[in-house]
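Okay, structure first, notes after.
Yeah, one chain of the complex is gone here, protein chain that is, but the others are all in their spots.
Chain IDs A and B follow the sequence of writing; residue 1 opens each chain.
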Amino acid sequence: MLDDRSPIYRQIAERIKADVMSGVLKGDEKVMSTNQYAAYYRINPATAAKAFQQLVDEGVLYKKRGIGMFVSPDAQEKLRAKRRETFFTEVVDPMVAEAKAAGIPLRDIIRRIEELEDS
Amino acid sequence: MKFRILLANCLFALLVWAAFWVLVTLITVGLGLTGRLTQSAWEVAAQLPRWYALFFGVSLIHEYLPLYVAHGRTRRQFGVEGALTLILFAPFLAALLVISYQLESVLYGLAGWPHVLERAHMFTEPTQVPLVFTEYLIEALAWSTAGAFMGAAFYRFRGGGLLSIPVGVLLIAFAHSAMGVEPWGPFLLAWLRVLSQVVFDLPDSPLMPLLGTVGVLVVGLLLTWAIIRDMPLRNQAS
Partner (left out) sequence: MRIEVEDLVLRYGDVTALDGITLTLEEGKIYGLLGRNGSGKTSLLSVLAAFRKPTAGRVRIDGQPVFENGRVTSRISLIRDVGETVNIGTGEEALSYAEALRPNWDGEYARSLAELFKIDLKKSVKNMSKGQRSAMGIIVGLASRAPLTMFDEAYLGLDAPARQVFYDQVLADYLAHPRTIIMSTHLIDEVSGLFEEVVIIHKGRVLAHEEKDELLAKGTSVTGPAAAVDAFTAGMTVLGSRSLGPTKSVTVYGELDDARRRKAAESGLELGPVDLQDLFIHLTAEDGAAR
């Protein structure tokens, strides 16, 4: 994404994606309805439906007519692959940039990562 | 449910009447025991219910019309129900007065007080039920119709409603003249009586009260309808 604008439906979509990636929502599992999302987030159901539509377009969810929305069986793997692609540009690069700005040597960062890995 | 307004107002009027009856009876007994009672107390007391009828007419337009329109009824639907309510509420008020006179006659009889009328009425004895009923029926109809008309004028035109007062007074005066009696009480304006005699020099006929009443009712309700048929609900509370 090029900017930080995030309408509420995009935030909802991101949260569902996070749940799928972490395995809270499993493949072929039914997700809550738009009405349940609407009531929970206090938003119009049309807004919730937009989040679902976006996820269907991205292949994270699929629709069973008259029953509801389900997690695509390969969604978790797809999202993880995508995450792996963007991880370095979206997470590591900014981190390194920030470390440089703060004057933290890269060696210190690597050491920290190794400590986390060991513990 | 039809006649919701009628039912509510009859119930409320009954409560008010019961309280009023107690008050009048207490005063009657007080005067009677001190020997100052010279006439029917209800002949005097009966001058208040006509004002009650007037404000009932006003409330039909001020309270109930906005309520009904806001609940999705048309002015036409309300007009029909309101008119029927007004026509049916009058005999209820008249009946309460008949009962008042009847109870009073029992009381006066027991106490031996003089149950006499001081002014001219359609009836000559407080116990002439049909005539007592007719007089107060006509009165209630005229006063509540005039109230509805003036209430409509004030609701719609605010200050301009003042212009409706002479018309309302004429309606009432006409009905009273049609009864061919002198119903104006001591605290009512004498000029009104003069006016009614000068303007409406009505011939003496048993049909006059009937025709006069129907005339007042029809003219008054049509005038009211002319004001409310496309009347907007106010944007601000009055």
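Throughout what follows, contacts are C-beta pairs under 8 Å (C-beta built on N, C-alpha and C of every residue); 3 or more make two chains touch, one makes a residue touch a chain.
Predicted model, so just to flag it, every value in this text is computed and none were measured.
Enquirer: Which one touches the absent chain: B:Y68, B:F89 or B:W225?
Expert: B:Y68
Enquirer: Against the chain that's been left off, what residues of chain A make contact? List them.
Expert: So the residues of chain A touching the unseen chain are 2-9, 35, 38-39, 41-47, 50.
Enquirer: Would you write out the residues of chain B that touch the absent chain, in ascending order?
Expert: 1, 4, 8, 63-64, 66-77, 230, 232-237
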